[in-house]
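A protein chain is absent from this complex, but the other protein chains hold their places.
Order of writing sets the chain letters: A and B. Residues in each chain are counted from 1.
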Amino acid sequence: MASVPWEDELTKRLQDQFGDRILEFSTYLGQNFLVARPEAVIPIIEHLKLEAGFDYLVDVTAVDYPQRPERFDLVYILYSFSRNERVRIKTRIAEGATPPSATGVHLTANWLEREVYDMFGIRFAGHPNMQRILLPEEWQGHPLRKDYPITRQDDRWVQENLGIESAQ
Amino acid sequence: MAEATFLDSTELVLNMGPQHPSPHGVRRVILKLDGEKVLGADCVIGYLHRGVEKIGENRTYQQFTPYVDRMDYVAAVSNGLGYCLAVEKLLNIEAPPRAQAVRVILTELNRIASHLVWLGTHALDIGALTPVFYCFREREEVLTVFENYCGARLTTHAFRIGGLQYELYDGFEEQVKAFCDMFLAKVDEYEELLTGNRIWIGRLKGVGILTAEECKAYGVTGPLLRAAGVKWDIRKAQPYSGYDQYEFDIPTGENGDTFDRYKVRLEEMRQSVRIIRQAVDRIPEGPIMGKVPKVIKPPVGEAYVSIEAPKGELGYFVVSDGSPQPYRVRVRPPSFINLQAVDKMVRGGLVADVVAVIGTIDIVLGEVDR
Partner (left out) sequence: MRKFFRTVFLVDLLKGLRVTFRYQHPKHICTEQYPAQRPRIGERYRGAPRLNTNPETGETLCIACNLCALACPENLIVVGSERNEQTRRKELTTFTYDTSRCMFCGLCEDACPVDALELTQDFEIATYSREGQIWDRQMLEEGPKPTPYEC
């Protein structure tokens, strides 16, 4: 089953507002998503929140595709209580890019973006506290990148802080 | 400039944790205090980080199922259900009706068990020593059902992708029904112990208020959101696993304070019993396992599926690249996101209320840190 185009009054409104900054509207397995240019993501989220009632940011996450020039997929999942609908917003960003933070629109984004930074090394511009959240601050590497093997650990950190040769 | 005297307020930074009896796990809260007043709280988490999402990328779809139980270990069945539903969505299949009914029964039993752990430990934090014994006594009955059904009590691994592995054992219906009959009276007993108790009311009323607007802004879901008056439950809003066939109410509160959350959770346990009773009476006959290939290779694509776990919205975002291993498994943990609101809830309150507030969110650190 391939994804099919998604069209309703919401997409029409978004299309009018953002034009070619939204690359694709699709539905896969009954779930709507749209692909947008990185700079348009925060305005879209804001527009959806204020105009369409998508007032709950469910999740922010990323997916790593190391072979692609724009290495990461950044995924935002939104939900609207009034419409009982979910929408996924995806965007592609290159390594080293600093997408703007969504904390100004949804407070939830604070920790979620910190986690994305921790796991993928994507820094968000304008985030109030861009620090690691789950791993220790001095840890080297970002574990959910595909080039980080599952058995890798930061040996130096382990030896210095835990006083053991290896944690494995 | 006048010299500072001891009467001047000075900010005091207090570390609560990582080893502290109240949060039932390892995490640290850095409190900024002005005397008894809390000016802000900062959570330091990650002590239990095991990299569950990374493990998921390195296991096949079936092999990852036992790991999800280890995130929210007091509600392992719900975790398993969410993951199985997500992969089933990717495969575009549905579990057979019999499997769905059994899934509902077990998840609701698990919700009761999870709320009982919460109630017992929360009361213990506040200083009521007795309820914890009673709560765990009843939880034991639930765990016995799990043990008889799938052979494990805590990390159950009860569901498989596509359905169930185990057929019901003889006497399952009777045991579950007996539990339901016994349990409602016990909930009334907890109420007798706590609801009217003046200390309990004094410690909980008006503490850690989150309004509906704040809940939405912080992405807080589950009983916390319902206590703020939002009638929202994924089981009703976007039913899964056949929840639309059962009749139940969504309890809500008014003030969004700690006491309302307590009332909401107690009522949820009663509603769970209601669902279980309906489900046990009409478990359909039929197969328990859908048509699932031996090696699961979902087509390329991604899906986000969420369920109403005892703690809030538990979502799985699974990306498939057509291989037997998921390309990416993202878990949207309710505890992690609800915990974020702690700063908002304790600000302006008293130090002693911090424990009550942390308890009321019902976090499991295994899920916060994954």
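Note that in this section a contact is a pair of C-beta atoms (placed from the backbone, for glycine too) under 8 Å apart; a residue touches a chain by one contact, two chains touch by 3 or more.
Just so it is clear, the model here is predicted, and its values are computed rather than measured.
Engineer: From the touch rule at the top of the page, work out which displayed chains the omitted chain touches.
Structural biologist: Every shown chain touched by the left-out chain: B.
Engineer: In the whole complex, not just what's shown, which of B:37, B:137, B:231 or B:291 touches the removed chain?
Structural biologist: Only one of B:37, B:137, B:231 or B:291 touches the chain omitted from view, namely B:137.
Engineer: From the list B:48, B:152, B:300 or B:350, which touches the chain that is not on show?
Structural biologist: If we include the chain that is not displayed, B:152 is the one touching it.
Engineer: Write down which of B:193, B:237 or B:300 is the residue touching the left-out chain.
Structural biologist: Of all options in B:193, B:237 or B:300, contact with the hidden chain holds for B:193.
Engineer: Just checking the interface: what residues of chain B touch the absent partner chain?
Structural biologist: On the chain B side, contact with the omitted chain comes from 59, 62-67, 70, 130, 134, 137, 140, 144, 147-152, 155, 157, 165-166, 169, 189, 192-194, 196-198.
The rule is short, and it goes like this: only the chains that are shown with their structure count from here on.
Engineer: What is the distance in Å between the mean C-alpha positions of chain A and chain B?
Structural biologist: That pair's centroid distance is 24 Å.
Engineer: Which positions of chain B touch chain A when the two form their complex?
Structural biologist: Those in contact with chain A are residues 45-46, 49, 51, 53-55, 57-58, 89-90, 92, 216-219, 230, 232, 237-238, 299, 301-304, 306, 313, 315, 317, 319, 327-328, 330, 332, 336-337, 340, 369-370.
Engineer: Spell out the residues on chain A that touch chain B in their complex, using ranges where they run on.
Structural biologist: For this pair, the touching residues of chain A are 1, 3, 28-29, 31, 55-59, 61, 63-64, 75, 77, 81, 84, 86, 88, 106-108, 110-112, 115, 119, 132-136, 143-144, 148, 150.
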